[in-house]
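Missing here: one protein chain of the complex. Every other protein chain is in place.
For chain A:
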C-alpha cells in the first residue's frame, strides 16, 4: 500500500510539471556528462603520464654536414671519435640505464613506423632529415636534466631533445581541458540544483491540498516529504543514466583519439569507466535529493 501510494504520487508529480521535469533532467544530464568526462580525462592523463614517465628517453642528435646550428658549423660534423667517447661517457653515467646508437637509416625507419597513421607527416620527411642519434634510456627519469646538461656542449652534439618537454606541453593541454569540463560541470550542477528546487516548489504547491490533509491526519513529516524527495531523486537518476551514455561515448571516441595521438598503450579499464559512471549517477541522485530536501524545508510547512 505504502509503496504503491508513494509511486503513484511521484508519477503524478513528474507528469504534472513535465516541462520542468524535462529541463531538470537535461541540465542534470549535461552537468553529469561534463563531470564524468572531466574525471575520465583526468584518469586517462594520469595513466598516460605514468606510462611515459617510465619510458622517458633522451635523444642526442649528432652534427651532420647539413646541421644548421651554430655549434655544429663551428665544430663540423661529428667524428667517429666524438661518437665513441660520447657513447663511453654515457655508459659510465650512473643515471643512464642503456644507450642505443641509431643511425640515419634506422632513425628514418623508426619514424615511419611511429607515425604510420599520419601519412602526410611521413611523406614530408626524407631519409637523412633525421640525423644519427643516441637514444638514452634513463634509470631515473627525474634525473634527465643532469644528463642533458653534461652532454649538451660536447663536440659533435647538435641538440638534445627530451620527450618530457614535449609531453608536458600536451599534458598541460589536457589538464586545461579537464579543468574546463569540471568547472562548467560545477556551474551546471548549481543551475541544476536551482531548477530542481523550483520544480519541487511547483510540485509542493500543486499538491498542497493533499499535503494539507496529510498534515492534518497526522502523517509523519518523512512520509509527507518522501514523494517529493523521490521525485528529485528520480530526476537525478534519469539524468545520471543519460549522462552515462555520454560518458561511455567520451571513453570510446575522445579518449581513444587521445590514445592515438600519444601512441601510448594505456587503456582505461572497464572498472575505471564503471566507477566514473557510478560516481556521476550517485552525485546526480544525491544532489537532486538534497536540493529537494532543502526546498521542502522552506516551502512545505509541517
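The definition used in the following text is that contacts are C-beta pairs under 8 Å (C-beta built on N, C-alpha and C of every residue); 3 or more make two chains touch, one makes a residue touch a chain; residues count from 1.
The rule we apply is simple: contacts and distances are computed from a predicted model.
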Missing subunit (named according to UniProt) among the choices "Cell division ATP-binding protein FtsE", "Lactate utilization protein", "Taurine ABC transporter permease" or "Nucleotide excision repair protein": "Cell division ATP-binding protein FtsE"
Of A:56, A:219 or A:290, the one touching the omitted chain in the full complex: A:219
Absent chain, residues of chain A that touch it: 1-2, 5, 209-210, 212-221, 223-224, 302
